[in-house]
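Shown next, in structure tokens, is the structure this report addresses.
The complex appears here minus one protein chain, its other protein chains still in place.
For reference, chains read A and B in written order, and residue numbers begin at 1 within each chain.
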Amino acid sequence: MSTPRPIITNDAAPAGGHYSQGTVYGGLIYVSGQLPTRPDGTRCGDLPFREQAALALQNVLAIVAAGGGRPETLLKVTVYIVGVEHWPEFNALYAERLGDAKPARAVIPVPRLNHGALVEIDAVAAVVGGGA
Amino acid sequence: MSTPRPIITNDAAPAGGHYSQGTVYGGLIYVSGQLPTRPDGTRCGDLPFREQAALALQNVLAIVAAGGGRPETLLKVTVYIVGVEHWPEFNALYAERLGDAKPARAVIPVPRLNHGALVEIDAVAAVVGGGA
Partner (left out) sequence: MSTPRPIITNDAAPAGGHYSQGTVYGGLIYVSGQLPTRPDGTRCGDLPFREQAALALQNVLAIVAAGGGRPETLLKVTVYIVGVEHWPEFNALYAERLGDAKPARAVIPVPRLNHGALVEIDAVAAVVGGGA
């Protein structure tokens, strides 16, 4: 089969536009940019940075899980943050949540994000037992 | 073979620097960041947002096609836009052009882009029938 399988899960923020929460193809999982939005669709761009980061990361991990991956199979994570001063706080939370998993990562400061969010995260992960 | 095959097509904006329009390797197509530039090299950073988005997206789709893919085999699309207020307009155009295809996506607002463009798009897609 040569078309990706879309990921659809109630455990992460619903897709808010013309995209899937993630796609699975060839043993890899591609996760859409996740904002601090709850699985019920509530946007949380007004919460403190740490809570926003926790929500966005939770969405990423829920989509990875729904695609057949785990934190340990994350390959690369890209993090866009508003306010480079939040970097240490982000890194601490991220370390807490990922534990032993240390995927490649890029953190890109941006001046603003959609819906006033302070953080957006996307990722590529491997399907457990998937092809490599 | 372990080196990527460069994509060269007259149907998309020519590479304006030291890069290929895209590369193909292991059944996957990597598309370079596409600006609103016509296949003849004319830069269109002065057009309205919708026309710029249409041009950039057309470049992406032409490069995917030249690499052996189709809109349905897009895995992940990353969109950089100047002016987060253009998000709904982008999403509407994108839905129109992609139809049933809903790849993973991230939209990143940025303060400016090269040549005054309002949008830049890159992507990863699968080669049709390619390896997975």
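In the analysis below, a residue touches a chain if its C-beta (ideal position, glycine included) is under 8 Å from a C-beta of that chain, and two chains touch if they have at least 3 such contacts.
Computed from a predicted structure; not experimentally measured.
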| item | value |
| --- | --- |
| Sole residue of B:Gly26, B:Pro48, B:Pro88 or B:Gly129 that reaches the chain not shown, by the stated touch rule | B:Gly26 |
| Residue in contact with the excluded chain [from A:Pro14, A:Pro48 or A:Pro109] | A:Pro109 |
| Missing-chain contacts mapped onto chain A | 27-28, 72-78, 84, 87, 91, 94-95, 98, 102-111, 124, 126-132 |
| On chain B, residues whose C-beta touches the chain left out of the figure | 1-4, 6, 15, 17-23, 25-28, 30-33, 78, 80, 108, 110-114, 120, 122, 124, 131 |
